[in-house]
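Report on one structure; see the data block that follows.
All protein chains but one are shown in place.
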Amino acid sequence: MINKIVDSYAAAVADIRDGAVVAVGGFGEVGMPTELLHALIEQGAKDLTVIANNAGVGHTGLAALMEAGRIRKIICSFPRSGGSVVFEKMYAAGKLELELVPQGTLAERLRAAGAGIPAFYTPTGVGTKLAHGKEVREIDGKEYVLERALPADVALIRVWQADRWGNATFMLSGRNFAHPMAMAARQTIAMAHGITELGTLDPDHVHLPGIFVHRVVALDAPDRRSHYP
Amino acid sequence: MINKIVDSYAAAVADIRDGAVVAVGGFGEVGMPTELLHALIEQGAKDLTVIANNAGVGHTGLAALMEAGRIRKIICSFPRSGGSVVFEKMYAAGKLELELVPQGTLAERLRAAGAGIPAFYTPTGVGTKLAHGKEVREIDGKEYVLERALPADVALIRVWQADRWGNATFMLSGRNFAHPMAMAARQTIAMAHGITELGTLDPDHVHLPGIFVHRVVALDAPDRRSHYP
Amino acid sequence: MTEPQPLSRKAMAARAAADIPEGWYVNLGIGMPTMVADYVPLEREVVFHSENGILGVGPAPAKGQENPWLVNAGKQPITLRPGASICHHADSFLMIRGGHLDLCILGAFEVAMNGDLANWATSENDTAPGVGGAMDLAAGAKRIWVLMEHTTKDGRPKLVRSCGYPLTAPRVVKRVYTNLAVLDVAGEGFVVREILDGLSFESLQARTDAPLSRAPDLRTLAAH
Partner (left out) sequence: MTEPQPLSRKAMAARAAADIPEGWYVNLGIGMPTMVADYVPLEREVVFHSENGILGVGPAPAKGQENPWLVNAGKQPITLRPGASICHHADSFLMIRGGHLDLCILGAFEVAMNGDLANWATSENDTAPGVGGAMDLAAGAKRIWVLMEHTTKDGRPKLVRSCGYPLTAPRVVKRVYTNLAVLDVAGEGFVVREILDGLSFESLQARTDAPLSRAPDLRTLAAH
């Protein structure tokens, strides 16, 4: 029997290694896998490269992981936003490397990694400083920049419902980056607001097929820790 | 009020022009927009380039359009299958140009056109005769072939339900190529098994957002002609 | 002669809103552009897109009716209108980058007369600017309109011959709505289509770095 459901956050993140590239779902706070990030702090992995749209808010979730000194580099589109206090302090202090990527290029580079596409051309960024050092090529009279796939070792995502095969649905704008990140990662770990019996999700309406999900933990697993510290 | 619903097949296909590139949904017979193809025969556009996974079966639908001499070139992955009698005769007689594309490359080239990606690298086809004449590039020690986006002027697709904004759902394996084709086309024309009131489709479960659909005709429109001639 | 009162932010948003025809798919940038939606009546059906995978953004929810799972690109609570749909981020940016949006209205630091847009970083040395979806929108939408004050707070022109700030995308802006005028990008300058009632063309030129010319049917800019 395939059973991707584990019974604790600790088990879910148990084998994330030092130096891993970790994609973190969420757009702002919506869809952010906060509890998985807190479990990752407990777990202790360090020297991480994090892929996320934002660089954390306040002192919980991604910001807490950052504040704990576990993140070496962050790849994101919009690091500074209301409340990104930890990022700003650590970046200014030179304790954090930043790779700034246009938001659509970020999503597309993740999908490309999932699709076996090592590189693709895009008009986004042409003629800007974010294209510096990248190959620019004229195709049919228009210039494009070559962007590389962005694979991850692990993706941490928040889903609405999930079954033991890892099939998942999302709730409204909670979907955002979770889908391309799950495609891009060798191991996707999902925290689910509800665990549902195999066969109860409509095959026409599974958002994220189980092939992209490797481990599932229920939101209310016993070691849930939504606030940190 | 946005209303993409037209009241006849004739109106749906009215402005497809000679020489157009027409993407035709369906995998085998499932999801094939047969009635739209018959309306296109009536409409008279010729010198068409057709993008489709298969090259038609029997003497209806795509095969009928082909037999009527309207197709100059077909871009597909699997032209010959049980019953592809029209294709085989016309191809052997030199009346049809064929561009053979691996099925996944076909789907990805369509999506790329929809995504504003003019070209991408893929391992599919490397070291085969389908890579002849194409750029091959080594990236991180592995060889890839450069494939170009495949945009269409028009996509003809069959959907399950649709509303007046063009939002659509699919039924099971009827989904197949319709989605990437709708993304790739400047104008997507959908025939719908059911027309539903705006607001009745669950926003979380719209398969094809209306931004990709430009015209909708109900399956049972008065000029439905499912068999040809 | 006293100068007339520039348009308020609300009036600017309303002016841009008046030019959006029914049926367009439109993305509104964070800040003032987001206000444009408030001035498009629901019965004129315009489909608003938000980068985080939403097509069919509706009006802001009533206080206390916010759905925590439903925010726009600015992370503000929103509603969906009938006909809305949700997609993931890669598909959402496919809509943007694939040229499926009819229009994107953005704010800007500077717009150059050749259409160059600078709206993401204020200097080459900015410590950690965020680019967000600005470059994708600027490069991908069918049309880019800019909605911004005509000058900076300290009076420096924002419609310039050549951008001093880092570019978001070259040659993409088609039209600019300011608190003083509506202008089209014209390559060698800007064409003034509408000018604030009571403001002289010379005064407008004095607040603009790039050369201005009059549209044949130059009209008065009024709140809508």
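In order of appearance the chains are A, B and C, and numbering begins at 1 in each one.
As a convention for this text, a contact is a pair of C-beta atoms (placed from the backbone, for glycine too) under 8 Å apart; a residue touches a chain by one contact, two chains touch by 3 or more.
Note that this is a predicted model, so its numbers are computed, not measured.
In the full complex, the chain left out of view touches A, B.
The chain not shown here is touched by just one of B:4, B:38 or B:175, and that residue is B:175.
Of the residues in chain B, those that touch the hidden partner chain are 27-30, 53, 77-81, 87-88, 91-92, 98, 100-105, 107-108, 110-111, 122-130, 170-180, 207.
Interface residues of chain A with the unshown chain, by the touch rule above, are 1-2, 111, 113-117, 163-165, 167, 183, 198-199, 201, 203-204, 206, 209-212.
Simple rule for what comes next: only the chains that are shown with their structure count from here on.
If you average the CA atoms of chain B and of chain C, the two centres end up 36 Å from each other.
Contact of a single residue of chain C with at least two other chains is seen at positions 80, 86-87, 93-94, 97, 140. The set of chain A residues touching two or more other chains comprises 108, 122-123, 170-172, 207.
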